[in-house]
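Since the structure comes first, as structure tokens, the remarks are kept for the end.
Only a single protein chain was left out; the remaining protein chains are all shown in position.
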Amino acid sequence: MTERKITVNALARVEGEGALNVRIRGGEVEIVEFRIFEPPRFFEGLLQGRDATEAPDITSRICGICPVAYITSASQAVEQAWGVEITPEIAALRRLMYCGEWIQSHVLHAAMLHAPDFLGLHDVIAISEVDPELVTTALRLKKLGNDLMEVIGGRAVHPINTRVGGFFKAPDSAEIVALLPELEWGIAAAREMALRFARFDFPEDACDYIFVALVHPEHYPIETGRIATSTGLDIAVDAFHAHFMEEQVARSMALHGRMRNGSAYLVGPLARYALNRARLSDTAKQTAKDCGLNEVECNPFKSILVRMVEVQYACEEALRLARAYVPPDPPSVPLTPRAGTGQGCSEAPRGICHHRYEIDEAGQIVTATIVPPTSQNQPQIEADLERVIRASLALDDAALQWRCEQVIRNYDPCISCATHFLKLSVERG
Amino acid sequence: MAESYFLTDPRRLLEDWLSAGWRVIAPLLRDDALVPDILHDPDALPRGYTDQQAPGRYRLVPGDSERWFDAVVGPQGWKRWLHPPERKLWSARRGETGFEVTPDTEDWPATIFFGVRPCDLAAIARQAEVFRRAGDPAYTTRLAATRIVAVNCGRSAETCFCASMQTGPGARSAHDLALTEIEGGLLVEIGSKDGTAMLEGRALPTATPAQVQQAALRIEAAATSQPRAMPAKIAKRLQEVPDDPHWEEIASRCLHCANCTAVCPTCFCTDVTDRTSLDGKTAERWQRWDSCFSLDFSFLNGGPVRSSTAARYRQWMTHKLSSWHEQFGSSGCTGCGRCITWCPAGIDLVAEAGALAKGE
Amino acid sequence: MIDPVRIPSALLPRLFRVVENCPELSDVSTLAILPVDGTLDAGRPGQFNMLYAFGVGEIAISISGNPSDNSALLHTIRNVGAVSGALCALREGATLGLRGPFGTPWPLTDQTGRDLLFIAGGLGLAPLRSAILQALAMRSAFRSISLLVGARSPSQILYPAQLADWAGGGALRLSLTVDRAIPGWTGMVGVVTTRLERALEGCDPANVSALVCGPEVMMRHCCLALEDMGVPSSAQWISMERNMKCATGSCGHCQFGPDFVCRDGPVFRWDRIAERLRIREI
Partner (left out) sequence: MDKPRIAVWKFASCDGCQLSLLDCEEELLDIVGAVHIAHFLEASSRVETGPYDISFVEGSITTAADAERIHAIRAASKLLVTIGACATAGGIQALRNTRALGDLVQAVYPVPELIEVLDRSTPIAAHVTVDAELRGCPVSRQQLLEFVAAALAGRKPDLPEVSQCVECKRAGTACVMVANGTPCLGPVTRAGCGNLCPRVGRGCYGCFGPVEGANCVALSEQLDALGLNGHAIAALYRNFNSGAAAFSEEAARHD
């Protein structure tokens, strides 16, 4: 049997750098290696000896696409270690800002990075030539997300107004109120875009995933909740490391997340949706239904639809929070450093982002463990690839390559997070 | 002296003016300082504050709860209103046969500056002179449509030295009304015909001689409380010491951050830049505050004339205290003390002037 | 009714059109320009205009043409950066903005009966050319006219044809000197200060009026040397350069001691500023 080899040196439209090796011999998929070779930046090591209050700003630099996730999880971890309760007003403002990140990141990914896959185009610029309205709507929606982060966080990438315990300064009510009309527009626009994407031609695929996401009794989880799995686990954020682990794989700079029993699992929109659909707003549920999403959706190619449903929800949620906005006064709660360990977890757009810090009595970090979403998904991405390649062997090399890239982009993988240029080399016999 | 009146509560005047449609700008509480800003509600007028000022230090703290004007000058004078940090000069549009230039104009509503300290009255007059000589009508136009309600200082900050600059603590330059805080209220003095008109419809009781005297005494007391005094012959002295090693010594402490120039109510320097649209069709010329502390300020033939901090500090101080006299017929310093308070390194203009004057 | 706040007309450029772009040296061009509408203010020798290249910026450029020639306004510009580069690149028919004229002129009309000595270093000849042309137009008013031109190398000598004309016609006495000779150069070599004596030949130093333009160090050394030779310090003028933004004395950039170069200069009488030029980084 001859080997078929397809090599793609750079997977585009992902955040970071990675590679993929696939070897197919005699119709059998022999090797699937999703490699992340973005140079490691050693954040966990760099945090040692830093003041715990610096953790949010430093870890924010892990990822420019979802800094709010890092800031939030890090803040929560330190707050937990120091026994600090934030006020409901501060919590609401955090969630509001986080909605901004969801909108921004999801729209960037869905409309600008992932949609081209379905349209057979290279980029959003090419879309703007065939469907300018889609692009202008997407840009406006994305801007809405950024505006939310800017008004609250001071800046969209690496916000500056956040701190352990809350915020430096509470935004004026007038600034929040000014966002209301655009949020109302955003709800409808997100729904329209979801329905537009629902007309894409989705490859048939399904997987019996182990979904892992935060769950919250009242809300669709964004900034807080307990960790649950589709296999029945329901644990506090603190128990994460007891059930999940990271292993190092020779070919990748990122650690791979697995359940302690060794199985791969999935975090991100499909998982959140599977475990929390009931807590979506009725209107968002309706959009999910109108898009043809199942109550538990197992086709990873449809994650783009879940993202847009979540954008709609984030707009609705932001509208609700903005209407109810009361500037937290004081904008942050006082802190008293003490020795201890704290953990924090929030739903980054790509899935749960877990932080654990051990802090000494001077308030300095002794050890830090950060588990970003993409490294958790890495084994699952490989499993998806293997399955999809097996089902797509009839495709010629170019089409197979496109399909593989699409599988990876289903995850909106933030390789920078995982530590990261994707190189794809498919060898097949 | 013309008639003086007694007023118990300044908000009553503010109410009158606001309802008559004036835009009132007064020092308001902004974050941790008092800053002139648009007043919409007389109750927003801060009361019961005082300030603690020292080189590199300002704290707005609770004071006598009855007092309106114990906190004196804050980080900004009235400069940002009369000589704004940024202004569009004109815009140009490229057409078929060249480009067309459209000057920018701006509306300035009828405005009352409420609470202008005597040093700032002087600062306004000095900046007005700069722009008058430069033939820039904008400052004058704004000023002509502005009524000024001065507040005489019954208390000085530790950094104030207006007495030695002959600009305060009692109003000496043009104002329409002047207020002085006295027991139980304010003494109101009329400084111009416009000032008389501003009181129209409000029959204020005439102030008693005792009240008038009390005001004068308070101003006098403020003057004598000032610990700093500018050396009298500093203007001439600075001409003689351009090579003094003390400039280097200051430079070792100076951050060349330009705060002193930005807070100084008379500093007027600006820069102009183009802003262009991505399609290359339109260009705008914007003017904005600049500072003799910025490296580009003296850029010439590939490098700055004043590259050392010592030269830049010398330029600032010499211009302020000396060459201003030759240029505009007065000192460029009014003694407000802002550059001392708001220098993050706590460099004290008066002390440095004193050090340079020593060898005299 | 309150007047709208306007920007001063002095800050508003008038539109000019390039009549001719004449290359002088590898990086120097002379633009001949005319107003798109309205009349031309040719200014006086020594004054300068603020030239604006669309979307790039505005810079000070001296008037370098014949003050009595109304057919066009000449500016000789060296390409040293973005704006000067954009101006040098303007072709015939292109438009530019102009504000001016600004500043003090060379005090030619006060020098009747005197020996005029023009000293130009490098591009300093451009602002002096206007004055030379004016002086030549009133030739009989002066006892003599000399021109000493220094350049870095023979290829850097500005207006060579015109210089040859002037010297050939005997209207003025020309001395040329270069810092670095190249093979074939038969003229003088050395900085201008070493040539002053020759330039002054046949003149009573006390009757000499010197008009100097060039790099600051060159001007300073020339004037000090001339003083030593007996040329009165009150009969020497130099043209100063400082960063300039507004040209109306309100941007502060061009301050040179108590003077605003844009308003009190660029032409200064040497004795007024000699002391100041001694000060480092002033």
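Going in written order, the chains are labelled A, B and C, and every chain counts its residues from 1.
Going forward, contacts are C-beta pairs under 8 Å (C-beta built on N, C-alpha and C of every residue); 3 or more make two chains touch, one makes a residue touch a chain.
Here the structure is a predicted model, which means the values were calculated and not measured.
For the chain that does not appear, the touching partners among the shown chains are A, B, C.
Checked against the hidden chain, the listed residues B:I112, B:A283, B:V305 or B:L321 yield one contact partner: B:A283.
Contact with the chain that does not appear here is found for just one residue of B:D31, B:D107 or B:E200, B:D31. Residue B:G346 is the one among B:P46, B:G63 or B:G346 that touches the chain not shown. Panel shows subunit A; residues 10-17, 38-46, 48, 50-51, 54, 57-58, 61-65, 67, 108, 112-113, 116, 122-126, 128, 135-136, 139-140, 142-143, 146, 154-158, 160-161, 163, 167-169, 247-248, 250, 253, 255, 367, 405, 414, 416, 421 of it touch the chain omitted from the view. In the full complex, the hidden chain is touched by subunit B at residues 30-33, 35, 56-60, 74-76, 80, 85-86, 252-259, 262-263, 273-280, 283, 288-289, 291, 293-296, 309, 341-342, 344-346. Panel shows subunit C; residues 55-57, 81-82, 85-86 of it touch the chain omitted from the view.
FYI, only the chains that are shown with their structure count from here on.
In terms of inter-chain touching, the protein chains here follow a pattern that is not a line, ring, star or complete graph. Among the remaining chains, A is positioned farthest from subunit C, on the basis of C-alpha centroids. Remark: the per-chain Cα centre closest to the mean position of all protein Cα atoms belongs to B.
Subunit B and subunit C, compared by their mean Cα positions, are separated by 40 Å.
A separation of 65 Å divides the Cα centre of subunit A from that of subunit C.
Residue positions of subunit B touching 2 or more other chains: there are none.
Remark: subunit B residues 87, 89-90, 92, 94, 97-101, 103-110, 130-131, 133-138, 141-142, 144-145, 242-243, 268-274, 276, 280, 283, 285, 287, 290, 292, 297-302, 305-308, 310-311, 315, 319, 322-323, 326-327 touch subunit C in the complex. Partner subunit B is touched in their complex by these residues of subunit C: 2-8, 10-13, 15, 17, 36, 54-58, 80, 94-95, 97, 241-243, 245-246, 248-253, 255, 257-258, 260, 279-282.
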